[in-house]
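Sharing a structure below in structure tokens format, with a few things to ask.
Here the complex is missing a single protein chain, while all its other protein chains stay put.
Think of it as A and B in the order they're written, each chain with its own count starting at 1.
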């Protein structure tokens, strides 16, 4: 009875999470949904007398693999969300048809089979003194060769990841001297002004005030500011919002005047990254 | 109960497959592949229980190992593609065609 309840709860949760994984626009949500599915499955493994697998599922999948996913997501851009417009004609329709059809087919097949009551692995594990010793004996006796090959596979994968992620340096690393020269030949030798009008607010999204009372466009992170405005996180304080808007407008005007350079005082470093990125 | 587990497994698998077909973000596509692998693992564990031996669990274990390796390489490839193309969309990597 307990198992039935667990199953139904987790089944509903995992299917819902899976659907969320597929249909959420933001990749981070998808990752979190995947985490939910994996945890549910871990519990289902445990219910089915596979405690070792349940642990591995949580450690390897929910721990390592999910972290990897999130790392890459951060690297690639958290905000890179898919557009909902399908570009390949008929892809969406046929994908759903195929998915439903496949599910129906499998369900039909499974439903047609008359299963005897499950034997359960309890007998086997008890004979060996527990699930883990039983699995260990199989791994290190009958399947020891496959296990060894797995180690080779993992090493290869690690090496492969290193090789793929490695970036050849095409020019010598910029020294401090290079950086200093770049900085002083640029439009802004001094550090950028710090944010915040300390008399009123104390936050990094607030522009600094210049002596004449106007805002300094250089004092705020414009990506952050734009994000705030666009995604309706506009500060409730109208004065604050106005200041941010003013700073943004000013920055954009400067940008138009001087070109992109104005905003990027440290050119040498950027240039290296840009070229590698091409 | 076996039937229930298997049907759940099939459902998860189909959802994962549809996700692979529908999503364009390579990372999400990859997650959907992982979902499909997990669905398979559930089936394996269920069959282990049904037949009363540990082979299913063992296979599930190996699947996990392979999946981990696969994730490492796959994500590295995605990062590399992103680095050159500034995009993680699978549709943008379509040079190999007619």
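In the analysis below, a contact is a pair of C-beta atoms (placed from the backbone, for glycine too) under 8 Å apart; a residue touches a chain by one contact, two chains touch by 3 or more.
We take it that contacts and distances are computed from a predicted model.
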{"item": "Omitted chain (choose from \"ABC transporter ATP-binding protein\", \"3-oxoacyl-[acyl-carrier-protein] reductase\", \"NADH-quinone oxidoreductase subunit L\" or \"Phosphate transport system permease protein PstA\") - UniProt protein name", "value": "\"NADH-quinone oxidoreductase subunit L\""}
{"item": "Selected from A:6, A:91 or A:188 as touching the chain missing from the view", "value": "A:91"}
{"item": "Touch residues of subunit B, complete complex, unshown partner", "value": "17, 20-22, 24, 90-91, 93-98"}
{"item": "Absent chain, residues of subunit A that touch it", "value": "88, 91, 94-95, 98-99, 101-102, 105-106, 108-109, 112"}
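Just so we're on the same page, only the chains that are shown with their structure count from here on.
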{"item": "Averaged-CA centre spacing for the pair subunit B and subunit A, given as whole angstrom", "value": "16"}
{"item": "Touching residues on subunit A, where the partner in the complex is subunit B", "value": "3-4, 7, 11, 14-15, 18-19, 21-22, 27, 30-31, 34, 37-38, 41, 44-45, 48-50, 52-53, 56-57, 60-61, 64-65, 68-69, 72-73, 75-77, 80-82, 86-88, 91-92, 94-96, 98-100, 102-103, 106-107, 110-111, 113, 115, 118-121, 123-125, 131, 134-135, 138-139, 143, 146, 150, 153-154, 156-158, 160-161, 164-165, 167, 276-278"}
{"item": "Subunit A contact footprint on subunit B (complex, rising order)", "value": "1-8, 10-19, 21-25, 27-28, 30-32, 34-35, 38, 41-42, 45-46, 48-55, 57-58, 60-62, 64-73, 75-80, 82-84, 86, 88-89, 91"}
